[in-house]
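What follows is a short report on a single structure.
Shown here: the complex without one of its protein chains, the others still in place.
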Amino acid sequence: MRRNGPLALIFHTIFVTVMVAPILVVCLVAFTPEGHLSLPTNGFSLRWFRTIANYPEFVHAFWVSLGLGALSSFVALLFAVPAALAIARYRFRGRDALAALFLSPLMIPHVVLGIAFLRFFTSVGLSGSLAALIIAHVIIVFPFALRLTLAAATGMDLSVEMAAVSLGANGWTLFRRVTLPLILPGVISGWALAFIQSFDDLTMTVFLAAPGTETLPVRMFLYIQDNIDPLVTSVSACVIAITMTALILLDRFYGLDRVLAGKGDTGR
Amino acid sequence: MSAVADTAPQAAAKERGARAPWAMTAPALMLFVGVLLIPLAMTVLLSFHDWGQYKGIEPVFILKNWHEIATDPYYAEMFWRTFRIAILTTLLTAVLGAPEAYILNRMSGRWKSFFLLVILGPLLISVVARTLGWALLFGGNNGLVNKLLMSLGVIRAPIPFMFTETGMVVALAHVMMPFMVLSVWAALQRLDPQIENAAMSLGAGPVTIVRRIVMPQIMPGCCRARSSCSRCRPAPLPRPRSSAAAGSRSRRRSPMTSSSTR
């Protein structure tokens, strides 16, 4: 494969700098010894990291976000995998309409979804509950779960499945032993992207979260409306550290490119 | 994605039972009808109801709200601005993200992994934190970039960034960029590198290769990313508490109180 030229590398450097700058500056400010947002010009301090301990709701919100992301992505896949298999393999009337419906949460502004969900869950008596939050997140992450599973299912060699059928596999056995392992890379990628979506959603979640079910973005958002101090930066820095560690581990043991491109072979 | 080609006889291999696809999509369909279509329909219905400061929502059928949207130029301007920002964001994302994905794809394994991590990492970092970062860089006189440029004498007054459309487009593009890079990069992954070599052997220069060979093949990836971009997510900027709840009209013209970074 050919190398990148100097022009490409300059572009790349600027690109990466701009991508990283806002995050880096947040991380730097987290180490300030001052009481206001500023760069740590006179010495680093862990003061604002220690302050997190005084705000257990941030830690709680982190766990809520983590659990919510993991669970809603998983539930979304339970619905998305059979739907993706049907859409990938059968040509039936209404197929395109169904696919459009399932991808529609991508097109609807999250503010609109937030308002709609708020009213709906209030009227069915679920407002402020964790259940409502999970259901709403299942909907918004569904397109990501569906899309990557669909890509895997579409690219799958159906004769492998036929071979399994001819050998006597059928129904659930066929799915569990052959189909699922074959589309697993896509399913895992779908889960990962769905999780990212859920973990980072603020616009819709802000309508549904109640004290106790606030996610981290909501908690941070509410906090900076009242106080602008380096606490948010230290919380962010923690999340960034955790995220990066998770991504690096993922890359080490599975391969980031495999997760993100939804490809690869499980038979390693 | 709708053009899933029939794979010759194999696709028909599943012709047994025409009800199967419906059985397989039924759970998802029920989920979507139950908790997406019904809530959206309720919201549409709500738009025909009346609302007053003291009486709350009144379940009557009126067209007042729709009439207001259609006639008040404020809304027209708002829709237009949203549309404009979405377009600009998408353009900016595509113009910068696609080349970056291409460059990324040509890096060797270790660097590729590293920069993929750097570019995709922000996906997991809350928009709140990222937006705060922009505020720290460009916010008023104290923004780092502004301070730096002013001390170097490049500019006299701080670059207007916060609460401007430029700022919004840049921040939104920053949010969407990983998706664009990811989509294009995934499309590039599926390319056969030999095709590029073949084009080169036929005498095509680098520009021609990109324009005639690579671009046509990755356009679907770009389009896929664009559909996620066009959903314009407001990046939350720190401002008075009002913006979370659906703002009532009286608040909308309140000056955008600049939250200083002190």
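So that you can tell them apart, the chains are marked A and B in the order they are listed, and the count of residues begins at 1 in each.
Convention: a contact is a pair of C-beta atoms (placed from the backbone, for glycine too) under 8 Å apart; a residue touches a chain by one contact, two chains touch by 3 or more.
Here is the rule we go by: contacts and distances are computed from a predicted model.
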Chain not present in the shown complex, as UniProt names it (candidates "L(+)-tartrate dehydratase subunit alpha", "Fe-S cluster assembly protein SufD", "Phenylacetate-coenzyme A ligase" or "ABC transporter ATP-binding protein"): "ABC transporter ATP-binding protein"
Contact with the hidden chain (one of A:Leu37, A:Ala99 or A:Ala164): A:Ala164
Touch criterion as defined above, residue of A:Asn42, A:Ser123 or A:Thr173 at the omitted chain: A:Thr173
Residue ranges of chain A at the interface with the undisplayed chain: 157, 159-160, 162-170, 173-174, 177-178, 181-182, 184, 265-268
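One rule holds in what follows: only the chains that are shown with their structure count from here on.
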Chain B-touching residues of chain A, taken from the complex the two chains share: 1-5, 8-9, 11-12, 15-16, 18-26, 29, 36-37, 39, 78-80, 82-83, 85-92, 95-96, 98-99, 101-112, 115-117, 119-120, 123, 135-136, 138-139, 142, 146-147, 150-151, 154, 158-159, 162, 196, 199-200, 202-203, 206, 216-217, 220-222, 224-226, 228, 232-233, 235-236, 239-240, 243-244, 246-248, 251, 256-257, 260-263
Contact set on chain B toward chain A in their complex: 1-2, 4, 6-7, 10-11, 13-14, 18, 20-22, 24-25, 27-29, 31-32, 35-36, 38-40, 42-43, 46, 96, 99-100, 103-104, 106-107, 112-113, 115-134, 136-137, 144, 174, 177, 182, 185-186, 189, 193, 196, 206, 224, 227-228, 230-234, 236, 238-241, 244, 246, 259, 261-262
